[in-house]
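The other protein chains are all here in position, but one chain of the complex has been omitted.
Chain naming follows the written order as A, B and C, and within any one chain the residues start at number 1.
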Amino acid sequence: MANFPLILRVDCADRPGLIHAITGVLGRHGVNIITNDEFVDDASERFFMRTEFVGGHATREDLCRELAEVLPDGATVTIGGDRLPHVVIFATREHHCLGELLLRHAHGDLGASIDAVVSNRAVLRELTDRFDVPFLHVPHEGLSRDAHERAILDVLAPYAVDHLVLAKYMRVLSTDFIHRYPHRIVNIHHSFLPAFVGANPYRQAFERGVKIIGATAHFVTEALDEGPIIAQSVVPVDHSFRADEMARAGRDVEKIVLAKALKLVFEDRVFLNGNRTIVFD
Amino acid sequence: MANFPLILRVDCADRPGLIHAITGVLGRHGVNIITNDEFVDDASERFFMRTEFVGGHATREDLCRELAEVLPDGATVTIGGDRLPHVVIFATREHHCLGELLLRHAHGDLGASIDAVVSNRAVLRELTDRFDVPFLHVPHEGLSRDAHERAILDVLAPYAVDHLVLAKYMRVLSTDFIHRYPHRIVNIHHSFLPAFVGANPYRQAFERGVKIIGATAHFVTEALDEGPIIAQSVVPVDHSFRADEMARAGRDVEKIVLAKALKLVFEDRVFLNGNRTIVFD
Amino acid sequence: MANFPLILRVDCADRPGLIHAITGVLGRHGVNIITNDEFVDDASERFFMRTEFVGGHATREDLCRELAEVLPDGATVTIGGDRLPHVVIFATREHHCLGELLLRHAHGDLGASIDAVVSNRAVLRELTDRFDVPFLHVPHEGLSRDAHERAILDVLAPYAVDHLVLAKYMRVLSTDFIHRYPHRIVNIHHSFLPAFVGANPYRQAFERGVKIIGATAHFVTEALDEGPIIAQSVVPVDHSFRADEMARAGRDVEKIVLAKALKLVFEDRVFLNGNRTIVFD
Partner (left out) sequence: MANFPLILRVDCADRPGLIHAITGVLGRHGVNIITNDEFVDDASERFFMRTEFVGGHATREDLCRELAEVLPDGATVTIGGDRLPHVVIFATREHHCLGELLLRHAHGDLGASIDAVVSNRAVLRELTDRFDVPFLHVPHEGLSRDAHERAILDVLAPYAVDHLVLAKYMRVLSTDFIHRYPHRIVNIHHSFLPAFVGANPYRQAFERGVKIIGATAHFVTEALDEGPIIAQSVVPVDHSFRADEMARAGRDVEKIVLAKALKLVFEDRVFLNGNRTIVFD
């Protein structure tokens, strides 16, 4: 096996002795554990484990198979970490999240390779071109949502995509589209205390006089903006912020939270547990 | 006039020359400005000013009258800061906010005097007694809300109260009660990104897997938990927090935010502007 | 063994197979692991593990002995969590940290029992009395540091103390005194970016115009204010804060950081690794 660290992930029903059983298999094959995180969720009675390891003289397939034998039925066992994930970024008009990800990509700080940028507008083409990343313009005008999504799937067809990233993409994705990438789509959206629903949330937040602006990065599920949360952060604002200044303050926190959440996802640190995440950071 | 700083507050429709007119009156009477804050809200076209000053040879009444003469009709002009506000705390079962306020009160750090604690339960009597503050137990069992509030008003009658503080008071106040203390009741409540409505918000926040727990201090208006926000803050949580641990993390931020908001109110730093606050901190 | 969770702590030289060996011993005795944290420090090549468990049919002594047999020489193995730690608080004049700890103690939120308060001044007696905790006044006037510390040790003699907490205690402890409580004394002190040494750090921070005020909770070692850090936090300040207002802002963060650090210590979550801590929070 490889000399650089690989990442073992186990997700299964909880029962006594799991750690001992797993570490037994690993030890028998000469695997050397570097870091190990486990969590048992009382509510769902599920066991989650993430292990970084080096060495070992078994193939990855053999290791997974032997682990499955000592785990409860239905256990999910994967070994990864040997290659950069491939991602496609979706964006519309706002440049701050896309620019942040392109910068990190260009300098090897993203933890993934950006294969392309998809946009329903042309406005971000210039920014994307600066970083020599393909810009796939798929206009939505005159198309039904279904037709637009089919056009997107067509341009995505040549790419082997691990994750889609919605970096201020302003179109709602259909359930059918989302199901093609189960828990592989990450979105960023503004968040407030309290929350504001409906149009123009920054206007509403301004009118309520909030003192904090936040951002939430989450997996996309059918329930719009309500998938499992990966990371959140906030910045303070005050009465001197107009609605557009609140939005600008929100942009700084959005891009940092999105980059942080993606790093966690790309390093295989995020597990799903119903509508919650387990994050081993 | 006094040798210690007084606080002038002006709230009126905006028009050119207000600062010059106000400082002209102050200067004519030998008033020495220590700090001065102004804000003009574009949306409401209102002008807000808070001035700390010493010296001057006019009475406070004369000063207010002369200021009103140079200001638009309907201007609110007050001069305060010469005495500690008197407050009564309302609480039910949770001790963290009440304890924080009593501690500060006992050491002169609150910026106000706590004249009494009102509670629908007896459980916080022991804590209140430790600080030699009257504990007014007004049980609600067997009483209609109106009857309970009348009983509260009866026990409050001997007190000249500037502000009421709801320090985790778990009863909903009637509109009629609130109108007796317009913008003089401050409440603290938990806040989440996103917000959760209905019963047991910490349970809901837990089930959604939020990564941040917050608290909001606000004036109480008829719209429950939706009055003008004075201060907010948050703390990070993660998947290892059970619902009760999220609640515990929330308590630390609640008490600090409440104390901070009250300090701002007691120092006359908070203005109302529709459903928003202007906070000169 | 007990039905409530016990806490196993292991601290030893790292080598392959430790987790498997430890979980093997635990499993053989029917112990049920609730949560498990491990960390291997590359620099020191040491292994740290904290396990909460229930059940099991061995005595605690047998379990520790069997674990020691499968671990490298010199391993530290302890099992605790079955009783509240007993602490004595040292304070001088400032009430904010002491008050915070007494409040939590009174309501069972501290995670420890405060057996007494020691002070070189009488000023905090009234506060301590409010919570029915013995106040041990040991004046230092006219005494050498050695004589004062002997007097303190005399009043402490009747108490079986697990930890000492310096809650703004303004006397420097001798190396000899510190050695009597190795890594069992926790201190809180203000912190700045950049740091300021010498007298009146808040005055220096003010003169430099810092924008952030912080607090650090740490174990006390011979190197004054430089022992292993347990927890830190900050609050923003600005140019309008005078030196005394910076100090007041610092107090809120000091008391919360101290309470947080103590909770971590009392729950056996903090390990020492040279001059650093490992904190399983």
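General remarks:
Here is the rule we go by: a contact is a pair of C-beta atoms (placed from the backbone, for glycine too) under 8 Å apart; a residue touches a chain by one contact, two chains touch by 3 or more.
Here the structure is a predicted model, which means the values were calculated and not measured.
The residue from C:Leu18, C:Ala231, C:Ala247 or C:Val265 that touches the chain not shown here is C:Ala231. Along subunit B, the points of touch with the absent chain fall at residues 16-17, 19-20, 23-24, 26-27, 32-40, 236. In the full complex, subunit A makes contact with the omitted chain through residues 35, 95-96, 99-100, 103, 106-107, 109, 127, 130-131, 240, 248, 252, 256, 259-260. Of the residues in subunit C, those that touch the hidden partner chain are 39, 41-42, 191-195, 206-212, 214, 216, 225-226, 228-234, 238-240, 242, 273-279, 281.
The definition used in the following text is that only the chains that are shown with their structure count from here on.
Computed from the mean C-alpha positions, the centre of subunit A lies at a distance of 41 Å from the centre of subunit B. Averaged Cα coordinates give subunit A a centre that lies 37 Å from the centre of subunit C. Multi-chain contact residues of subunit C (touching two or more other chains) are listed as 35.
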